[in-house]
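Removed: one protein chain of the complex. Kept in place: all other protein chains.
To keep things simple, chains are lettered A, B and C as they appear, and every chain counts its residues starting from 1.
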């Protein structure tokens, strides 16, 4: 007992489930204009970014989250040149996008400039210089408004936002209205990808509803999941498109595209991983068939 | 704050990670001759069995654990008739085994009679009458000793034990010596299956070492994993055999065998699930290549 | 680590301070018409009553709370015959009142009949048969309304209510308006006593404000405190009266009155205890001088 850690970060995963990490340091603790921000150091997961009390990423396993979010749509596309990122202030999504040699232009819109600055200062391993890349245009405005106004089309759009909580406006980016507007911002072979919350069985409602809602705008929706230890279990994602289905790529083709297009070693994603993450367990597929919810502006979805 | 749950079960997943469930009732709280036993009721996971302070299964997701442990080896075998179960006192592993219509005889050895009785009384949904099945021989002796002494051979052996902790003797069933003795207890096409602990990245050492150690006795070792929410993340398993590799079964063949052999609806396991659980992410496969540890009686492995 | 208790009750003492007890059983867990009720068993404090998530009393130290609430006003009075109790559903305040041989009539008003019944069933050591005493009239109506309507006068009035939280109506019994009405319900030498919340330094605001507010109706106000372990620190009380000051009683006189009037052994209260509980530390007396707040219906006080 005497050796037990004394200082702990805790997070409500659900009202009935708490996850606690021991912490060795509180590196930063403050408020931006939009949210509370903490950077903590932990023996189990390394440095972690906490926004509004919820863990966003840890040094030890952020590679899983960011490779899982970025590479399935990028590899499914035959040769993505233009990419839009909504959110992603840590810079790690940008880092993975820029590893694709076909990419010529990335527009990244994250409203909270201070989070971007804090991550560059305290968590530089996340962006690894990505913000200095000449292909990047970084804007601190409302991503929803930007997408409505822009005349530009993108090959891949990546929505890398915090969960839709009641307090914040991010819920608008999880609605049918948003997805239907978004499809006109894609090039013909364009894809979007997003995270859709925990798929630990008892709280997977976001995962299925988001997939349903994507289905009102896109003819192909491919949900997938992977374990992210610091998130306390498996996490859901989805790729959506009018033409391209990532589930049709064989492992060998995925590996071939990785080696010809990506200029660094990946740790999480390859052909077998690709096959695994799209092979959802039966209970999740059945839940997806049962659940008919569509998320709209009038009937939004909020997570815990 | 006022609505927050007041009563919580907590478990150290690692020395630096705690998982807490809210609890609505403590149904049983006592000691057997071998271990402490609790049956608690929880809003998040239903009733849970706790042995020596560690969760063994919850009503809400035990189907994942037990289907994942039983069906991969049983389906990979062309027609299993005799099965040996070490441990498995809850009766749910037995329940899944008996669902295979080819099974003619099951020997189940769990040293702790009281746990079996407590589970039948307080958690009857786990065994669902399996102990009354005429094909079952249930013994409360030392499984290790029983296997050493028996002259019988089995088509499938399932090791369903608690984690190897320093205090208990179960660590002996995770050693090279045990696996080498075990291979002579199998029929020519025989398989064994076991759980090998958490595969949440930061504590996966058991998973890789167990697979290595199986490799000293069996020519084919197929590790796999699946999310089990109440265990706090992904959990590892392995199937081992001299002749049969579950990774060679296509989803369609798995589904065909399920429908011809299993006389109930499965919730977790089918062909796509089978493909998914054996498609480990790249970082786990690489860790498996790096790790050379072999577990022996002289150099045993203990989990937290 | 392995021997650590697995099940815990926790309570927010303040937003920044949590107290956790290990629990061995949840004996009762339900809702009455007015509040949530739990009876839990704990290795440290025995059985505990929890209302709306806050501990009300524990078997191990309820004698401190109830002797501290009842005997200072009863012993200060020259010979109390009639007593009114607001709240006190556990029956332990009633038990202590009835130990005074001078008492002829007790009116106890607790609106929540179910709490009274649950305590008689699950915590019988609290009332010890007090509800069967022929001197007692027990009513389940609104205590505030009853006191407004009654024409009866009492020698001692004891307010034994939960803390004034925003949700409930008990805050009305902590206001100037209530105390000014109450003074007309007392006999000329009458006294009132009440609990006034934690006096652990950082959250003593209730203690001083309640004393101030009593001072608007009564010429003598004597605040006091004692440690109550299961409450997580020292707890405040006050006696108020127009004529009698408990601080003028010497220890010897307290002991003399106890032996001539109380027909059982006390565990907490005697002459030296009396002197100690009214001898507040300097910082509390100074805070009392500084604080000028008066609690009114328009400016009520809510505790955490």
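To be clear about the criterion, contacts are C-beta pairs under 8 Å (C-beta built on N, C-alpha and C of every residue); 3 or more make two chains touch, one makes a residue touch a chain.
These numbers were taken from a predicted model, which means no experiment stands behind them.
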Point to revise | Of C:200, C:213, C:241 or C:303, the residue in touch with the unshown chain | key: C:200
Study note, to complete from the structure: Of C:150, C:279 or C:299, the residue touching the omitted chain is C:279
Point to revise | Residue among A:23, A:85 or A:228 that touches the chain left out of view | key: A:23
**Study point:** Positions on chain C where the hidden chain makes contact
**Key:** 4-5, 8, 10, 14-22, 42-45, 60-61, 63-64, 199-202, 225-227, 229, 232-234, 266-270, 272-273, 275-283, 285-286
Exercise for review: Touching the hidden chain in the full complex, which residues of chain A are there? Just list them.
Suggested key: 1-2, 4, 6-12, 15, 23-26, 29, 38, 40, 50, 52-53, 165, 167
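The rule is simple: only the chains that are shown with their structure count from here on.
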Practice item. For chain A and chain C, let me know how many angstrom lie between their CA-based centres, rounded off. Key: 54
Study note, to complete from the structure: Here the gap between chain A and chain B, centre to centre from mean Cα coordinates and rounded to Å, is 33
Practice item. Going through chain A residue by residue, note those that touch at least 2 other chains and give them in order. Key: 4
